[in-house]
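For this depiction, one protein chain was excluded, whereas all remaining protein chains were kept in their positions.
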Amino acid sequence: MLKAKVILVALGAALAVPQALAGATPEEDRKETVEYFKQMFPDVPFEEFVNGQYALNDDRRKQWESMQDFPPYEFAVAEGQEMFETPFANGKTYASCFENGGIGIRQNYPYFDTEKNEVITLELAINRCRESNGEEPLKWKKGAIASISAYMASTSQGKPINIKVPDDPDALAAYQDGKEFYYSRRGQLNFSCASCHVQNPGKWIRADFLSPTLGQPSNFPVHRSKWGELGTLHRRFAGCNNNVRADPLPAQSEEYRNLEYFLTYMSNGLPVVGPATRP
Amino acid sequence: MASSIRVRAVENNGVTALKALVRHPMDSGFVKDSAGNVIPAHFIKVLTISHNGKNVFVANWGPAVSKDPFLECRFKGAKKGDELTISWIDNEGASDSTTATIA
Amino acid sequence: MTDQRRRGFLKGMLGVGVAGFALGSGIVPLRVEAATAPDGSDWPEKAFKTPGVDETIAELYGMEANESDQITMDLPTIAQNGAVVPVSVETTLPNVTGIALLVAKNPNALAAYFDIPEGTLPFVSNRLKMAETTDVVAVVISDGKAYKATQNVKVTVGGCGG
Partner (left out) sequence: MKKPLLAIGISLALSVPLAAQAGPKEDFQEVYSKAQSTHQDAGTFQWTVTGDRLKAAKSAAGNGEYEKAIAMANEALKLAEESVAQRKQQKEVWRQVAIGN
């Protein structure tokens, strides 16, 4: 059953799904997704999916490995640590806002806050921490917030991603909303996230080599050669949307947070490897 | 202010392998900003690595070297615990220098 | 201005000529002179502002370079982004005193050149910008003569845009 469907999806065929199948749990979604990519790339070990295109293309992998010698984000991570440890005007630090003082917790983000009824991403938590301590929020996509987030990720490297969808209708709705976003075609070019990253990973789209869904959020924030600096996951979402000529949504909008929630859940069990470099 | 230079130097069988990363925009002078104005060239011209007062490597760079330049080189004659000095100067006369201990 | 060419040429010859003379005469060789922080005054402005590979080699070293299969270049076949292309050069040629890296299609070909004092291995690795698909040329000065090797790299996303 799974196999037949996987093949059909891979062919991009429109598949009428029996209603009985609808309403699968997030965990069933995830297992099926893992199985799908294992079949698509039988030679790629599970943990390697976090390296995206570098798990699939040797020439690119070599370039990446040579960048790993001294990754260009090192300065930003050091600055992020400095900012993370520098007290706010009220004397408190970021550590006061996070479990375990903010160290080694990246793998738990984003999470669904059942009291506020919304998805909390790490960047959102960083800015809420600032605001609750009387500081101005940072801009969302790059700069200081990316550096702080990169430092926090760096203290969590190797920890398996552990996103939970609590037994709560709103949490499940947020997850489903993110999933719908991932699979819905958008923009004048009529592409969904999945058109590239589920149906065509390992292929070239012009000068870009497409990575698979699995492991995508493990790397963020990433230093892209194209940007020449670190950027957050939502900056990347906006870039992808823009590429297919769909109006990007604001960083940390509910839609993008739900998308991050779904996407990161799919990578449960894969290690945090951010920050990382990408073309 | 943190140093603009990050260095790792490791000695093995008499050969010291040095890797350095320098924070610098390395503007080529061929790129325009979002307002359409050319960003003037701004780049490191010379970077030297010295050991015991002697240069063991001199890099002369132009604006085609990537932003936050990376350099790797290897030399003999140094041992673990020795100090290296890495210095650079750019086309606007700015400079920086740091020391690193060979591991 | 013609000074520049001579200086480049001398640099190439330095390892053999001056060092040999210095050892014989008991004078401290120039190369071992106390290192001071660089002041950039030796930076060969003109060589860095010359388009074309052969023209640049002539400007920098005052001679032509011959092909050599003893130079190994390591760079990607297809650059993932022209802004950051890792390039490494290593050679088995003897008595190397300098290595230069040239990017043929860049507005000015010379990207970097390195002095290799005695005791330093003839190896260098760094990251370069490339505007488009181009030949990359490594020039090695060995025994006072210039040798070169060439490798093509395909650049689909240029390193000179915004």
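Per-chain numbering from 1; labels A, B and C assigned in written order.
Here, a residue touches a chain if its C-beta (ideal position, glycine included) is under 8 Å from a C-beta of that chain, and two chains touch if they have at least 3 such contacts.
These numbers come from a predicted model, not from an experiment.
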item: Contact list for the unshown chain, restricted to visible chains; value: A
item: From A:V77, A:L124, A:A194 or A:L263, residue that would touch the chain that is not displayed; value: A:A194
item: Positions on chain A where the hidden chain makes contact; value: 9, 12, 14-17, 21-24, 28-33, 36, 179-188, 190, 192, 194, 198-199, 242, 245-247, 249, 255
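Note that in this section only the chains that are shown with their structure count from here on.
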item: Topology of the chain contact graph, where touching chains are joined (line, ring, star, complete, other); value: complete
item: Remotest chain, chain A as reference, centres from CA atoms; value: C
item: Between chain B and chain C, centroid-to-centroid distance (C-alpha), Å; value: 16
item: Centroid spacing, where centroids are CA-atom means, of chain A and chain B in whole angstrom; value: 34
item: Chain C residues counted as touching two or more neighbouring chains; value: 83-86, 88, 125
item: Chain B: positions in contact with at least two other chains; value: 67, 70, 72
item: Residues of chain A that touch chain B when the two form their complex; value: 69-70, 72, 74-75, 78-79, 82, 228
item: Complex interface listing, chain C residues touching chain A; value: 76-81, 83-86, 88, 125, 156-157
item: Chain C-facing residues of chain A, complex; value: 59-60, 62-64, 66-67, 72, 206-207, 209, 224-226, 228, 279
